[in-house]
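A single protein chain has been omitted; all remaining protein chains appear in their positions.
Each chain carries a letter (A, B and C) given by its place in the written order, and its residues are counted from 1.
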Amino acid sequence: MPISVIGKMEVKRLQVINEQGQADASLISLLPDSIYNKFFETITLARLYNQRALSLQREGRLGTYASILGQEASQIGSALAFDPSDWIIPSFRESGVLIAMGYPMRLLYRYWMGDERGMSCPEGLNILPMCVPVGSQLTHSVGVGMGIKHKGEKKAVAVYFGDGASSRGDFHEGLNLAGVFKLPVVFLCQNNQWAISVPRSAQSAGATIAERAFSYGFEGIQVDGNDVAAVYKATKDAVDKAKAGGGPTLIECFTYRLDDHTTSDDATRYRSRDEVEAWKAREPLIRLKLFMEKKGLWSKAYEDEVIKKASDAVDAAIKEAEAMSPPDAADMIRFTNKELTLRQKRELEELEG
Amino acid sequence: MPISVIGKMEVKRLQVINEQGQADASLISLLPDSIYNKFFETITLARLYNQRALSLQREGRLGTYASILGQEASQIGSALAFDPSDWIIPSFRESGVLIAMGYPMRLLYRYWMGDERGMSCPEGLNILPMCVPVGSQLTHSVGVGMGIKHKGEKKAVAVYFGDGASSRGDFHEGLNLAGVFKLPVVFLCQNNQWAISVPRSAQSAGATIAERAFSYGFEGIQVDGNDVAAVYKATKDAVDKAKAGGGPTLIECFTYRLDDHTTSDDATRYRSRDEVEAWKAREPLIRLKLFMEKKGLWSKAYEDEVIKKASDAVDAAIKEAEAMSPPDAADMIRFTNKELTLRQKRELEELEG
Amino acid sequence: MTTKQMGVFQRPANMVGAINATLAQEMDRDKDVVILGEDVGRDGGVFRVTEGLQKRFGPGRVMDTPLAELGIVGASVGMAIYGLRPVAEIQFMGFIYAAIEQIFSHASRMRSRSRGRFTCPLVIRTPYGIGIKAPELHSESAEALFCHMPGIKVVVPSSPYNAKGLLASAIRDDDPVIFLEPSRLYRAIKSDVPDEEYLLPLGKGEVYQEGKDLTIVAWGAMLHKAAEAADGFDAEIIDLQTLKPFDEELILSSVKKTGRLVVAHEATTLCGLGAEIAAFVSEAAFGYMKAPVMRVAGYEAVTPMARLEDDFNPGIERIKRAYELVMEY
Partner (left out) sequence: MTTKQMGVFQRPANMVGAINATLAQEMDRDKDVVILGEDVGRDGGVFRVTEGLQKRFGPGRVMDTPLAELGIVGASVGMAIYGLRPVAEIQFMGFIYAAIEQIFSHASRMRSRSRGRFTCPLVIRTPYGIGIKAPELHSESAEALFCHMPGIKVVVPSSPYNAKGLLASAIRDDDPVIFLEPSRLYRAIKSDVPDEEYLLPLGKGEVYQEGKDLTIVAWGAMLHKAAEAADGFDAEIIDLQTLKPFDEELILSSVKKTGRLVVAHEATTLCGLGAEIAAFVSEAAFGYMKAPVMRVAGYEAVTPMARLEDDFNPGIERIKRAYELVMEY
């Protein structure tokens, strides 16, 4: 036989709650009821935060902003599977992840106001600053994973990136290194179908992003990214595996960016209203509410209360953000390196004098 | 069903002539007899060229040199599947490819003597200079493929790279772009099991390099890289497909680097003699000769004649290379850009005056 | 050739419009000119610089690529070697770093390493510099890196008019050109831009304003600030236009007249292009200098986010102080 088969692979997709709010019993029973409340409350909070960010931007009180609308399940379902002591490496569109991890919203707003202090992660959390050069954060997860291994700790690393980022060389080098060194990294691809105006189909001719993991010697899985339970379940499994020394996992969260790319973008230039509407009907809260209602976990009153609390928290955060002193110009020099150079000292004098 | 299978792949391996010199009749009949003579003669020539390069280096008449011993089938079997008008993008270890394409050996020697003129490809051939930054040539194939498409020509591009190179981001971006634009590129991975001291198993946790192609939406295949007929067949199929508009192919030639990495290396530091001996027994000429003898295409007299001719050609090439005038120092400035800058003009004066 | 000499077929345009028109003109003129980059096609570029070009020339000549800077430049190298004239867009200069190996190790060396057999006539266009209050790494001024690398040209327009003439020359140049577009100027100023084609020579600066006491060298967006700050000085202002190779003769002849030179740029001072100009002038016009060459440039700090942008970027006051300083000698 001149041609032999030397390898076989299968790509799988996970969905726990379908669009009608129905769930697979075997999987659902694994999760405690309280987690659904947590999902609902965090998504609601993140959505309000997001809404307000968009309006602040329109009012000129915030700079360019990247909306997370539609991606809340992918961001929050995954983030909630990590402990606060785990390491989170976000892309630039991860407000929902940060909120789920307990990152202060006032700092998030401050960041989008164009202030570096907004990315000075509070002690107790290990969240790297948002990463602007798309995809360049992927290899950082390798280093953090090596650090964890080196110190013999039981921690995992989450690294978030988009479908666009998956085309960068950094994706390849990051996943390959994580595979070789069997590192505790969870690669969380937020496949929201668009990289600004470039659709997923033009980003790669490969059928899925999940399948690429096999090339690096570990598992990849696609999850319904608008199904918060599926995202959570897949991520939790990957986190547990990572902490048990089982190495990395690639999770492709199949979701959709419902808003413009950022507030500087106009998505109607490159995609159809029909497509957006179809995805709107699949947005994560709809099915979560249906499911929770069936389970007796949701009521209108409960929702109102959640919204009220979230709204208060968002208001407070905005107030605090806007009340912060303006950044000190000298900080840009002071924080460049630990010990200032003579030139920097002269410059500081000039700046302050 | 919460978990569904959304994709399946199979990785295949091709061998036409086995180590005992036996061939699969169905495949073998597709190739004309004369091709085996061409294989034998070109491999013999390349091997002699290589031997002499190594001794010239030892005598101090040549700089650092990268031997191709053991990889002749992968290099020559693939190169012979291309036309002279096709484009060849080599790595730094592709002397065999260049010889098979008809690149003047005198220039090859000159290159290894440390002279840029050695990589000034003669008109009529389209062979890019050897590429020293490992893997950085991969995306050039995308551009050349776009050029071919743009001009509506029926040409293919070969891009050669090693197992080490396959870990670089360039691999990913190159293959992904070729897949997206469906370009006429044949990606020829020379998996010789080592990247200096790093074995294939430490280069990636993925099982094969071939399988990665699926992630980019096109076919990948592993071939027995010491079986010149298999390499030729797989490459010819890929070239035909490329020219017919079928897009790219990844071919992993599974072979072995029998010599040190380069003349500056000492491979005994990092790999066992047993491993090398085992692969020596599988080197490409052994099985080719057995097969050709059975077919009545090989005899001792024929081999002697081939060696005599090859040896004369190599002698002549070395003579010509060594007879070339020394490079003109001014050329390094003159060829930096088309029109010289004022600084360059002053520098030329200084250099020449 | 000045705008006025061009005659009647001109109309006011901003830099976005001028560049767009030049791209169209060059694509009309030479079918081997192709455009590639992220969002350059359907979306017309995030600054709308390539607006309408894909519709007009087709997706085969205006290619939306995956998100892959290294791949975009690597593919451009391959196309250029093949005989095309690719014009690649890097969405912001801060993202060119991922493609630097392709520029330094390949684009700039292909001619040299093949002794002229293969050449790299490619243009990399990218918005650069401070001023639009965009997120981090959207405001880089890394021109000096490219000036240091032999084999590459670096060009920066300062007006819609010279953007057109310089870009056309860059596209027709037979070597790689980094074409840096000051994002702050994209829509901020208009000039009369002739409809017909014209070429402004690479390697030549222009006297933006004549003067006797002091020479000022600047480029891009900083030119306008430097000029504004020069109010009250009898300053000769040179718009450098091409940073590499820069117009040695023009600078020297001005400096020999004024004996004083200030170079203003946005990039951090240390090892910026101002250093080279200062070193060159200090040597070539040693006997003529009445004062040391002064550089007024970015602090030794990474370009900050929006809130501190204006503190980083030399303002009118800082620039004026540099003028005063050299005048005091």
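Basically, a contact is a pair of C-beta atoms (placed from the backbone, for glycine too) under 8 Å apart; a residue touches a chain by one contact, two chains touch by 3 or more.
Values in this document were obtained by computation on a predicted structure and should not be read as measured data.
Note that the undisplayed chain, when the full complex is considered, contacts A, B, C. The chain not shown here is touched by just one of C:91, C:108 or C:258, and that residue is C:108.
If you put the missing chain back, the residues of chain B touching it would be 63-64, 92, 113-116, 132-136, 164-165, 167-170, 195-198, 202-204, 264-265, 269-270, 326-327, 329, 331-333, 336, 341, 343-344, 347, 350-351. Although one chain is not displayed, chain A still touches it through residues 87, 89, 116-117, 119-121, 128-129, 133, 136, 138-151, 169-170, 173-174, 176-177, 180-181, 331-332, 335-338, 341-343. Chain C meets the missing chain through residues 94, 97-98, 100-101, 104-105, 108-109, 112-113, 136-137, 142, 144-145, 147-148, 150-151, 244, 267-268, 270-276, 278-280, 282-284, 286, 291-295, 300-302, 304, 329.
Everything that follows uses one rule, which is that only the chains that are shown with their structure count from here on.
Chain B and chain C have CA centres that are 40 Å apart. Rounded to whole angstrom units, the spacing between the C-alpha centres of chain A and chain C is 37.
In terms of their C-alpha centroids, the spacing between chain A and chain B amounts to 43 Å. Multi-chain contact residues of chain A, defined as those touching 2 or more other chains: 167-170, 202-204. Across the assembly, chain C contributes residues 65-66, 68, 70-71 that each touch 2 or more other chains.
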